[in-house]
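Report on the following structure.
Partial view: only certain chains, each at its native spot in the assembly.
Chain IDs A, B, C and D follow the sequence of writing; residue 1 opens each chain.
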Amino acid sequence: MNEEQVRELLEKVSRGETPIDAALQSLRQLPYEALGDFAVLDHHRALRTGFPEVILAQGKTPDQVAQIFTRLAERNDRVMATRVTAEMYAAVQDALPGTVYSTLGKVLYLDRRPDAPRQPGVVVVTGGTSDIPVAEEAAITADLMGNAVLKVYDVGVAGLHRLLGRLDVLQQARVLVVAAGMEGALPSVVAGLVAAPVIAVPTSIGYGASFHGLAALLAMLNSCANGVSVVNIDNGFGAGYLAGMINRMSSKG
Amino acid sequence: MNEEQVRELLEKVSRGETPIDAALQSLRQLPYEALGDFAVLDHHRALRTGFPEVILAQGKTPDQVAQIFTRLAERNDRVMATRVTAEMYAAVQDALPGTVYSTLGKVLYLDRRPDAPRQPGVVVVTGGTSDIPVAEEAAITADLMGNAVLKVYDVGVAGLHRLLGRLDVLQQARVLVVAAGMEGALPSVVAGLVAAPVIAVPTSIGYGASFHGLAALLAMLNSCANGVSVVNIDNGFGAGYLAGMINRMSSKG
Amino acid sequence: MNEEQVRELLEKVSRGETPIDAALQSLRQLPYEALGDFAVLDHHRALRTGFPEVILAQGKTPDQVAQIFTRLAERNDRVMATRVTAEMYAAVQDALPGTVYSTLGKVLYLDRRPDAPRQPGVVVVTGGTSDIPVAEEAAITADLMGNAVLKVYDVGVAGLHRLLGRLDVLQQARVLVVAAGMEGALPSVVAGLVAAPVIAVPTSIGYGASFHGLAALLAMLNSCANGVSVVNIDNGFGAGYLAGMINRMSSKG
Amino acid sequence: MNEEQVRELLEKVSRGETPIDAALQSLRQLPYEALGDFAVLDHHRALRTGFPEVILAQGKTPDQVAQIFTRLAERNDRVMATRVTAEMYAAVQDALPGTVYSTLGKVLYLDRRPDAPRQPGVVVVTGGTSDIPVAEEAAITADLMGNAVLKVYDVGVAGLHRLLGRLDVLQQARVLVVAAGMEGALPSVVAGLVAAPVIAVPTSIGYGASFHGLAALLAMLNSCANGVSVVNIDNGFGAGYLAGMINRMSSKG
């Protein structure tokens, strides 16, 4: 039952065509159909905030990814899918030429407003070279949400001067995404140097007792620095999305 | 906005006192206020099914438990609280004499319809003597929900004849709660002997590599027998509630 | 030694043809041969309840699966195997044309009574699209056990309106199977909306700190909702079997 | 070596009083003494942002807590300590009358500007009553950082209507702290209903397979909703601090 249907029902009540008890009965089902309306509002909100809908391609077939991507492209200027394989990319490209594929970040996207202004303020940082794929997923996500993203890569804590040499960039950030594997210490160190929120992304980079990112995850959850929160291992998208959300909020007051 | 308020609103629309757009605006908020009604319906459902409201006393103060218990007793024939300490019991007893306290199961309850007929079909089984407190929590829960509960205690798998000697009771069950600690093998063995659902309750009984019930929990989740599902470690209440729900369903067709 | 043989023995004792000591000796072996009878009874029970025998194909060779499947098909109207690969399917198909293979659920089955009436009441729910293979395993299992199964897929908790929009279907269920990966929250939410048992199936969908379904498993075991029990990760068969068992019980009173 | 000392050194070089090699030698040590200056800047930053210094009292003696608290109170309008026992409170109270102690949140604080305007936008939510101590720690932290905090307590997912009935408050938030134990599903559900960042705080509330908050932690890390990040188990302070930081940023653009 959508808004139009409710209006119709009310008009019938007003005209005496529908008895009150019958109307009451219909409306008793409203909460959940009405939440169908809520979904529409939600859709409006999506348009309003400029946050693109995002497909998690992992676990879907190339054909499914292509169909969903194409349908979203009919109604959105920007469409994005994460964890996209080369085969999935080919399927989408066949159906919808003009998409861009980041081999590094495994992100596939369409941006029909590439020249729209970006809100500066997001900085994405990595401990090592191997963390860059996760960082790229975060960076592209934040970018498509309308943020300008600066990148500070390969500044792990074992060579502190590399990090401190980029302090000016870090301190200009309104929000930072910090991706690191192994001991996962970088978010703590970064958070101690800046006054902005740090979104920590543990990566699965490492071996042995890294337990596929568990060591980094636990380290980040136990950060002794203020202003740090954590997303799932290798969840560059989640971090980029949250960073974009915070950065855009902060720019609007 | 409850049902009465919706009716009033509709009547105003019917009488032309409230314009359709204003009514629409009011109803747009309905889903969530209407869910306030849903809570009422839920309450009705509780009355209808005879499932008592249950207080998890753990983590509450004796005074809080006493207040909640007393308020529930104003509107229900049966009130029940789990994980109740002696001190909490004393506090409730002061406010509301006549409650019953199971020292074994740490359950406190009030039953104003003790002679109401119980639906037979629930059997509660334990591997050892130490599992009995968890089993009692389950048994009292199912009983207060209107089920007659049979108990088959201390029939662990290391002495199979004890279990097989009670096979007649087991096979008459419509649903079984099987509580066991240590290696948690009993639910698999029981489920192989009966044609009814088995709700497995791992208990924290054991030491060393039982890891406070983890060993039993994992064993039960990996049961090779059909018809077994599992609740949280020591969650006698959850098992008893589910058993009661299934037993009463089966009796009504 | 089956019942007929025991009767024969007793008749011989009655006629004095078999001395008491010899009969005693034969009967001394009875418990275990008699349990051979128990297996026969069990077989009768299987016929009576309509619960099909099920092959767990995983870990068997295609040839083994084909042999077991064929032998079961000689004595049953319905035969079912789970976790079947395409290669296994081919082997069975060679030996026994006419089986059906669910590519999605990896279930292979034969149903010689496809038009037999199904007992309505089972609803299978998933959080996401990726959980559907597990859900299909559950749905086919319950179906072959003689239940009519409704499916409510892709109604995860992050978009609550999707779930609430299907509330009517959920609330008609006599028993629900709810499969979800990642944070595994769906069974708790569903159980709060219905008055029927919820069988929660954690799936291995997710990455990083989902630890192959462990996160969802723990969440479901800790459900704050009443009426929830849990089966092993990805155990669609176990959930479907239990749901079918409960649904059929409830229909018979 | 501070700025004054560097100036002096340069003047000596300029006057030829210090040879270049000696100056070079002195300056080689500069980076780290100069970072001593950076600490001073950091202190300025603390004053500028109004973020109070916070004492983690756990693991310190009452006397230590009292000394640190008193010294901080000499230079700050607001002083705050977390995880404070009654004994620690007494010690501080002796040394510095006028502090306020939250028995619920175990927070001790001094606020000499209680009437300073608070920035609205922070909402703190809990799944149950037992999560409130963690929520209070978060709420007081954000409040002392200059934010107005709204509280929505005991709205766990098993009774969805309770949550949806407060949707208006949730949707007005600029940032939310959501604390939940047991299955930890609440942050996912909340994040699906709002457009603001959700800081998820797993609590140690629960038993058995909650493993002291691990179940909730994993669930939150695996949230299928966008805009969720996670802090350590029971880390109300960390969540409140981050929420306060984000809310104040967003208000300043």
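The working rule: a contact is a pair of C-beta atoms (placed from the backbone, for glycine too) under 8 Å apart; a residue touches a chain by one contact, two chains touch by 3 or more.
Treat the numbers as computed from the prediction; the structure is a model and nothing was measured.
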Given 4 placed chains, full-complex copy number: 8
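Here, only the chains that are shown with their structure count from here on.
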Greatest separation from subunit C - chain, by CA centre: D
Residue-number overlap at the subunit B/subunit D interface, same or different (half cut): different
Rigid-body rotation angle, subunit C and subunit A, from Cα fit (steps of 5°): 90
Which of A-B and B-C has more C-beta contact pairs: B-C
Whole-Å gap separating subunit A and subunit B, where each centre is the average of the chain's CA atoms: 40
Length of the line joining the C-alpha centres of subunit B and subunit C, rounded to whole Å: 25
For subunit B, residues contacting two or more additional chains: 31-32, 35, 38, 217, 232-233
Subunit A residues within the subunit D interface of the complex: 45, 49, 51, 54, 174, 195-197, 199, 217, 221-222, 226-233, 238-239, 241-242, 245-246, 249-253
Subunit A residues touching subunit C - in the complex, by the definition given at the top: 29, 31-33, 35-36, 38-39, 42, 58-60, 64, 202, 204, 212-214, 217, 232-235
Interfacial residue positions of subunit A with respect to subunit B in the complex: 3, 6-7, 10-11, 13-14, 16, 20, 23-24, 27-28, 30-32, 34-35, 37-38
